[in-house]
Every structure is written in C-alpha cells, then in structure tokens.
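Heads up, the thing below is written out as structure tokens.
Here the complex is missing one protein chain, while the rest keep their positions.
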Amino acid sequence: MSDLQAAHPEEHSPVPAGEEQETAHTQDEFRQRLLLEQTRDWEINQAVLQPMLRTGAGFWILAGVLAAVVAWGLYAWSYQIRWGFGVAGINRPVYWGIYIATFVFWVGISHAGTMISAVLRVFKADWRRPITRGAEAMTAFALMMAGLYPLIHLGRVWKFYWMIPYPNNRGMWPNFQSPLMWDMVAIFTYLIGSGLYLYLAMIPDMAMARDNTKNWRYQLYRLLALGWRGTEIEWHKLHRALSIFSIVIIPVFLSVHSIVSWDFAVTLQPRWHSTIFAPFFVIGAVYSGLAALATILVLVRWGMRLQGFLREEHFNALGKLVMVAGMAWLYMWFAGLIVEWYGNEPVISEMLHEEISGPLAPLFYLLLFCNLTPIVFLVFKKVRTTPVLLLVFTLMVNLGMYIERVLIIPGNLQRNYLPFNWGTYRPTWVEISVVAMTFAGFALLYLLFSRIFPYVPVWEIKEGRLRYTLRRIGRLLVPTAAEIE
Amino acid sequence: MSDTIVLIGLFHESTQTADAIDQLYQMGIPEEKIVVMTGVPFPEQALGRHKEWIHLPYIVLAGALAGLLFGVFLSVVTPRLYPLTVGGRPVVAGPPAVIIIYVFTMMATIVSTFLGVVWEMGFPSFERKYYHKLTTSGHLSVLLECSPGQESKIIAVIEAHGGHHVHQPERMPI
Partner (left out) sequence: MAKEERQSADPPTPAVGRRWGMVIDLDRCTGCQACVVACHAENNVPVVGETEAAYGRSMHWIRIERYWEGEYPRNKARFMPILCQQCTEAPCEPVCPVFATYHSEEGLNAQIYNRCIGTRYCGSACPYKVRVFNWFDPEFPEPLAEQLNPDVTVRSRGIIEKCTFCVQRIRRSEEVAHVESRPVADGEIQPACVQTCPSDALVFGDFNDPDSQVSQLARSRRSFRLLDQLGTAPAVIYLKGGETNV
C-alpha cells in the first residue's frame, strides 16, 4: 500500500447510496487537484520534463522574433553610446525619461516573485507550490533587465565602474550618501538573493532531470545538481537554508523598492518630495508584479500545456491577491493625492491640474481605467478563474502601472518651481527600441528558462502531496493538510 | 575493505521503510552505516532516524556580521578617508549609513546562507557515489554497509517489508 493509499482509508468506508455519484465526483476533483493517487511520481516527472524536451516551430519562431528585437535594441543602445545621449528624447528639465520609468517598472515586477515564493512559503500556503519557480524566475529576470538601466541611462557608461567601491590610485570612494549608490547595492543584493534562492530550490529537480535525460541536458543537470542524492541530511540542510532564505529575502524585497523610490523622494522636485513614495512604490510593485505573474502563468500554461499543474485554484488565489494589492495601491495613491490637492501649493496644483484636464490627461485617465477596472472585475470568481479574462485584466494592470511610472518620472519632471524652465518630453526611437529590448530580453530569458529548467517545482509538488489527505466530515469530503514542515 | 559490502534496496512507502530500518537496527547495523535517499523530503524522524546537527545558522550569523562590518566600513570609514563635503551635510551622514549597513548585512546573510549550505552538504561533489536513479521517481532508497555474512538476512528483511531491486550497487557518476 503506498503512502497515498494509506492516507485515505475512507475509500473503504461505506457511502450512503444516493450520494455515491456526487461523492465520487468530489473525490475525483480533489484527487485531481491534489495530484493524489492517479499520478505516480514518475508520471509527474515526465509531465514536467516533456514540455522542456518538446520544442515546436512556435517556440523557435517566438525565440527568433524576440532575439531580433533584442538585437535591434542593442544596436540602438550602441548608437546612443557612440553619438551621445542627445539621440534620446531627454532634455532640460526632463533629465530622466522612460529609461528610468522602465527601470522602476522592472524592479516593481520583480517583487511578485518574492511575494509568492518567500512570503507564501513562510505562511505555508500550499497553493504556491506549482508556481513558485516561475515566480522566482520572473523576479530574477526582471531584476536583470532592471539592472541594465543604471548603465543605459549613463551619459558616460564606459566609466560606470566608478560607482563600484574599490581601492584605486585616486584614493576616491563612491558617495554613499547618494540614493543611486543605495540603488546599486540594493538591486545587486536582491538579484543575487533571488538568483541564489531560485537555484537552491532547483537543486533536487536538477537531480530529477539528471536522472531522466541524456546528452547535453544530462551533463548540464549533473553539473547543476552538485552531486545531490536526496539523503535525509541533504534534505534537512536544504530545508533550513530555504527557510532562512525566505525569511531574509522578505525585508530585502521591501527595502529595494523603497530605496528606488527614494531616488525621487529625496529631491526637492515638486510632487516627488513626499514621504508616501516608499510604501506607495512597494505596493505598486506588488500589484504590478502579481499581475505580471498572472499574465505569464496564463501564457505559460497555454504554451507549455501545463493545465494539469497550473489549475483553477492557483489563478483564483492569485487573482484575489492581485485584487487586494490593487485596493492597497488605490489607498496609497489617494492618500498621496489628497494631501497634494488639499495643500494647494502653486506648482503642485498646476501639475495636478495638468494631469486632470491638461496635456497629461489622456495618460492619467488611461492609468485610472487600467488600474481600477481590474480591481472591480477581479472580485468575481468567474473572472479570476477564466484564464483569458485574467490575462486581459492583468495586462491592463501592467499597462496602467507602466503609465503611472511614466507620469511620475518624466511627467513630473516637466514642471518645477521656475516656470521658465518647464519643458516637454518626447521619447525617440532610440529610447523606444532600448525599452523594447528589455521587454523582449525578459521574454526571451523566460522562454529559454522554461525549456532548459523544469518549470514546475516537482519536488515541492510531491512534498505537497504528502501533506494532503481526504477526510470525511459529516456528509462532506474535505482535503486536510498535515502539519509537517 | 573486503570485510564490508554495500547493499541498496528500494521501497515504495515510508512506513515499510521505517519498519525495515528498525529491523536492521535490531540486526546490529549501526545508524551511521545506513543512508536513506528520497526524491521527496519526508518529515524529520518519519523514518526513525536521528536529527543531525548542522552548522548553518552559525555560518549565517557570521556572514551577517561580516556584512555589517563591511557596510560600516563603506559608509563610515571611506568618507573619512577622502572627505568631501556635500550639501552642507556632515561627512559621515547617519540615515544613508543605516541604509548601506542594512543592505550589506542582508547581502552577506544571503550569500553566506547559500555558500554555507552548499559547503555543509559537501557540494559540489562529482565523484562516483552509490545511488539509484529510481530515487527521483518516487522510491525510497536504503543504502547500507554490512558484513558479507549478513547479506542474505538483510535481503530477506528488506524484501519482507516490500523492498525490491535489492543488490550490490556500483558507484555511479553523480
């Protein structure tokens, strides 16, 4: 008798006659949901490995298109380096444009991965299991894209290494009072942290893949599995490390976007110099990140045919989280707005006026529409559990959040205390190409990741299965989770 | 060396495995000579085994302290090495120092957790080891060392508890 059979002896207890059909149906539903019994371990292994090994024409076409966009973006960036920053649309006073807005956007996206993989692990929410690796990969790649922007936006990028604290013959050190230095170290920390977290949690699955593949894949997984055999002591140590990681990375992720927000909030620029920036940005990051995760999961589920693993309950729970994050974002946004509106300072009032009924109004209303509509519709379970609808609404959220960053950064910089120095910002093809490059780069990295590494964390799913049993309470058959670590 | 042989047996299920291991203890096989490998983490002590002491928390603390000191160095010592006044502020500024110290402490904690756990597990180790590929397909592998005389009794015990694929394994590349 397997562990799973031993776990639910109720199969052998009598069921009242009329309810047999319904109970059988519920039992089936639960078994499917919890991957009990019908699926052996090796079947799960194969179900996860097959999409990796099977690459159709669609994959190659997509990869080709993305690679082409990345290549074009690299050309645009090198054009900018060669000819000077003037080829971008930046000017005085809008010294920061969509490069920095996209930077903030990518850092924001990265927060959802940690939310799912670390915060939910600490809370022991089991529905995180199939999506934790996809989420963590999203974090790692989003941070890689974000990390490009501090280089892209430099006027003299070939001197970027002066921001790195190293002993040099000038005897000079970087200025640690500058928020850009805090940015550098915080993003670097977060990138290292999430990269290592992603890898550490992947080691047992590298062993599984090593045991079930051949040729270059076998060599690669063997290297990455580091000699993992699955002994008890190895599992014990891995668990301890993952617990420590998931607890430590939570304050890191809260601090990273706060630090990014302080790039703006510490200056005297009107509408930037606000204490609400740090929590506002963090909440906005969680909102946009969770929405991006939902978008990615819907697409991956469809593209890799992982319907067995990415199920209705995951989208339901994720959709609820997006909605809650959206409400929190709305609260923060209004809290910032009410103070600015009521304070009635001249420049700030003028800037608000321009957003509500001036040149920035179209973007402003699009932002409100894209951010608020999903909050309303995600209240409904039908919307949350229909992948296409979830995709539409979460794409809206991300569009809205991107516009929010654009309004805050170049939008606000257009105005300042001396009206003679007000300006207008128009991005050029260089900026748009480079921004597109990072979107395509992210998608390409993610695509390659999904084909080289098992997307679904197999060992975590199997661990989850061990916890669950079906139990009868009165007439109901319910799943119960065991309190094992 | 020729006095001991190595045996490996595969089980489907944890209770059977635990029972078999208990019987192996009774037969006099010491605990250190038995290694259980699984594709799924079983809860501590589910298989009747001792909890082992690990050094990881101390490595993490040491790493955190190192990070803190480095952060202090960067934010408090380096401005004094080459003092430049900016913005009417003191050369060593408080709140930025707090941020830098905090971030470097976190960075060092994370890196030392990873390096600590990898080091403690003895990774990377690519030498040939005793292993069975079916471990990651849902089987519990029990690997043990015993004297040749006990071999047949051990095989009997294992098979009595539902074990299969009992044999003397070759070291395989891992």
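Which chain is which? They are A and B, in the order written, and residues in each are numbered from 1.
As a working rule, a residue touches a chain if its C-beta (ideal position, glycine included) is under 8 Å from a C-beta of that chain, and two chains touch if they have at least 3 such contacts.
Bear in mind that the values here come from a model prediction, so they are computed numbers and not experimental data.
Touching the left-out chain: which of A:111, A:153 or A:210?
Residue touching the absent chain, from the options given: A:153.
Touch as defined at the start, partner being the missing chain; which of A:148, A:181 or A:252 qualifies?
A:181
Among A:267, A:357 or A:480, which residue is in touch with the absent chain?
A:267
Among B:83, B:124, B:148 or B:173, which residue is in contact with the omitted chain in the full complex?
Touching the chain that is not displayed is residue B:83.
On chain A, where is the contact patch with the chain that was removed from view?
Residues touching the hidden chain, for chain A, are 83-86, 90-96, 153-157, 159-160, 162-163, 171-172, 174-175, 177-181, 184, 263, 266-269, 413, 416-421, 423-424.
For chain B, enumerate the residues touching the unshown chain of the complex.
82-89, 93
To be clear about the criterion, only the chains that are shown with their structure count from here on.
Using the average of all C-alpha atoms in each chain as its centre, how far is it in Å between chain A and chain B?
Comparing mean C-alpha positions, chain B is 29 Å from chain A.
Chain B touches which residues of chain A in the complex?
Residues in contact with chain B: 1-3, 6, 40-42, 45, 165, 171-173, 175-177, 181-182, 185-186, 188-189, 192-193, 196-197, 200, 204, 207-208, 211-212, 222-223, 225-241, 244-245, 248-249, 251-252, 255, 259, 459, 462-463, 466, 484-485.
Name, in rising order, each residue of chain B that touches chain A in their complex.
12-15, 35-44, 47, 49, 51-52, 54, 56-57, 60, 74-75, 78-79, 81-82, 84, 86-87, 89, 93, 96-97, 99-100, 102-104, 106-107, 109-111, 113-114, 116-118, 120-127, 129, 131, 133, 135-139, 141, 173-174
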